[in-house]
Structure formats: C-alpha cells, structure tokens
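Missing here: one protein chain of the complex. Every other protein chain is in place.
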Amino acid sequence: MSRRDVRRLVGVPVVAALAVILAAGILAGPEFGEFHGAYGQMLNRVAVPERHTTNVVTSIVFDYRGVDTMGEEFILFAAVVGVVLLLRDEREPGRDTRGDDVQSDGIRMFGVAMVGPVLLVGLWLAAFGLVTPGGGFQGGVVIAAAVVIVYVTVGYRQWRRFGRERLLDPFEGLAAAAYVAVGLAALVAGSAFLRNLLGNGETGTLLAGGSMSVLNWAVAIEVAAANLVLFTEFLESYVVPHIPER
Amino acid sequence: MSILTAIVVAWIFGVGVYGAVVSRNLIHLALCLSVSQSSTYILLLTVGYRHGAGAPIFKGVELGTPAVDPVVQALTLTDIVVGVTVTALILALALDVHRDAGSVDPDEIAELQG
Partner (left out) sequence: MALTLDPLRQIVVSSLYGLLLVILFVILQAPDVALSMLVVSSVAYPLIVLIAISRTRRGGGGAR
C-alpha cells in the first residue's frame, strides 16, 4: 500500500536522525565505567550500617526512594484498572463447561510437580529480597507464574478455582492500600511519610530493615495479584465468547 | 567504550521506533514500543557501571568493596515489571479495537471511520 511505503520512506531518515541525536547525547555524558556519582557511592557505604539490609538496591527501592516505588505501584494499579475497564463485560461466572482439559498425562504431572517448587521460589525471592538479590517485584511475578502453571498444564476448569475476579481484585487493592497505609502510619507517628518505623533487625536476617519488609510483602502481593488479574482478563475475553449460547 | 554504548542504545531505540512506524499489526506495535523501552534500561545500567566493581549486594562481602551504582538499578528494576503492565494495557486497547473494527491492521482501522 502506498501509505505504508510513504511511512517507510519518511520513517527511515527521521528515525535515523533521532537515533543520531540520541547517540550524540549519550556520548556527551561520562565515559563508560568512570561514573562517580556521589549519591550511589554514599548509599553503598551507608545502607548496610543504617538499615541492616545487605541488598542495597532493595533498600533504595523500599526505603531511600520509597515514594518512587509508591508511584510505580500506582502506575501498575492504574494500568490494571484500565485493562479491567476495557476487557471486562457482563458475564456469568458459572459457565465454565468447556472441554478444555489438557489430555496428556505427562503434562499434567509435570504441572503438578512444578507448581509447588515455583511457588516456593517465588516466596523465597520475595522474602529474601532484603538480603540477597530479589525482592517484592521479582517474587510477585514468579508467584503469579506458579498460579498460571495450573491453567497451562491442567486445564481451564481447575484454573477457575483461583482465577476468579472476585478473589483477586480485593488482594490487589488491599496490597496497594497497605503500602500507603504503612506510609501514613509513619505520618501518624509523628515523622515523615514512609519513614522507617519499626526497629531494624540484625544484618542479614529476614527481619532486617523494619518497615521495609512490610512494604516488600505489600509489593509482592500487589504485583502477583495485578499480573493474575491481567491474565484473567485476557483469558476471559478469549475463552468466554467460545462458549456456545444455549 | 562509550561509543559502543551510544551505538547500541541508539540502534535499539531506533529499531523499536522504526518498527512501530511501519507496523502492520497493533500487537507488533506494542512489542516494538517495549523494545524501545528496553533500550532505556540498558542506558541506565551502563551509566552506573564502574570498572572492576562488583554487584551492590554485601552479603558475605565486606563493606567498602567497590560496587556499581545501586540507584540506577533500583529505578530500572521497578520499571521493568511495571512496563509489562503498561504493555498489557496497550494490548488490551488493541483487543478492544479488534472487537470493534474487526482487524488489527493500523491502516485498515484508520479507513473504517465509525
């Protein structure tokens, strides 16, 4: 089509110019490997004694820059609300009589065997996020993956036991609210919003970091529930129109 | 070395934008936008790198060993997970357009007015 050819013709030089400008901008910055930003270096030294968490990145996400994380979490929430508004329409939840079960026994056994370990890995990633690499964001997606394995390997009918909207929506909203509630609790206690309230535990243990652990778990539940709601919405808008009207 | 960074980041970004411009399919468009987004992750992380430094995790490693900048990593890691959700929103928009207009081709949709 001539419209697409016009787009291609105009697109190549324009995008090339954009890329060249971007490259010039990057070259004007510091040399690779020679960036000595003071904020980062200071945090590297200070985070472990102050906050007792050995994972400096997680302590930045949940404590030093906790407000940014709150903003990101609400981007997540808003995007999920947008998807729900777009894709959810009037449906009765009881019409799950599709013969959609996975036939192969090998796949079902594999699924059953994998759900437990994957859930465990997700919980471990979320729980130990303050100590080793990981955290609420990573662990939350893995937890959502563990629940989705049920759908992928076993079948639609079993998935409906977990994938109900009524079950997942409250989790997501509550987790998002919990994050803000912890921050407001700090306000109520007389210091700044989202200030670390609870005492810092021992370095390198699970209880380290005070209110960071609570925020960590709130984010893990939020991310897992958000991903599951997304998946449910996409799936429902796919599967449901195929049920024959009777 | 920063020539390499500039070329890689600008190339990936440019390819993503070009793919979005000439796309024939709205789903392909959403994925191209996410490619452009991933170029910013690479840029952020290469800005924070220090030669000969380790990861900013100090379990079992004594304090004071040089580590790369942790602030950019914090920004990037939340961004990646949230970027998936935003891409899902774009895909939901594409599905909605498909439901109304019957096709996911941007050219065809522009011609079906109302």
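Which chain is which? They are A and B, in the order written, and residues in each are numbered from 1.
The rule is simple: a residue touches a chain if its C-beta (ideal position, glycine included) is under 8 Å from a C-beta of that chain, and two chains touch if they have at least 3 such contacts.
Note that the structure is a prediction, hence the values are computed from the model and not measured.
J.: Among A:Gly66, A:Gly111, A:Gly134 or A:Gly183, exactly one should touch the missing chain; which is it?
T.: Here the residue in touch with the unshown chain is A:Gly134.
J.: Could I get the residues of subunit B that touch the absent chain, sorted low to high?
T.: Subunit B touches the missing chain through residues 15-16, 18-20, 23-25, 27-28, 30-32, 34-35, 38, 41-42, 45-46, 48-49, 53-57, 67-68, 73, 76-77, 80-81, 83-84, 87-88, 91, 94-95, 98-99, 102, 104.
J.: Name every residue on subunit A in touch with the hidden partner chain.
T.: 55, 57-58, 100, 125, 133-135, 137-138, 141-142, 144-145, 148, 227, 230-231, 234-235, 237-238, 241-242, 244
Here is the rule we use: only the chains that are shown with their structure count from here on.
J.: Once you find the CA centre of subunit A and the CA centre of subunit B, what distance in Å lies between them?
T.: 15
J.: Hey, which residues of subunit A end up touching subunit B in the complex?
T.: Interface residues on the subunit A side: 1, 3-4, 7-8, 11-12, 15-16, 18-20, 22-24, 26-27, 29-37, 39-41, 43-45, 47-49, 54-58, 60-61, 65, 68-69, 72, 75-76, 79-80, 82-83, 86-87, 131-133, 135, 137-138, 140-141, 204, 223, 226-227, 230, 233-234, 237.
J.: Across the complex, what residues on subunit B touch subunit A?
T.: Against subunit A, subunit B makes touches at 1-7, 9-11, 13-14, 17-18, 21-22, 24, 43, 46-51, 55-59, 63-64, 67-75, 77-82, 84-86, 88-89, 91-93, 95-96, 107.
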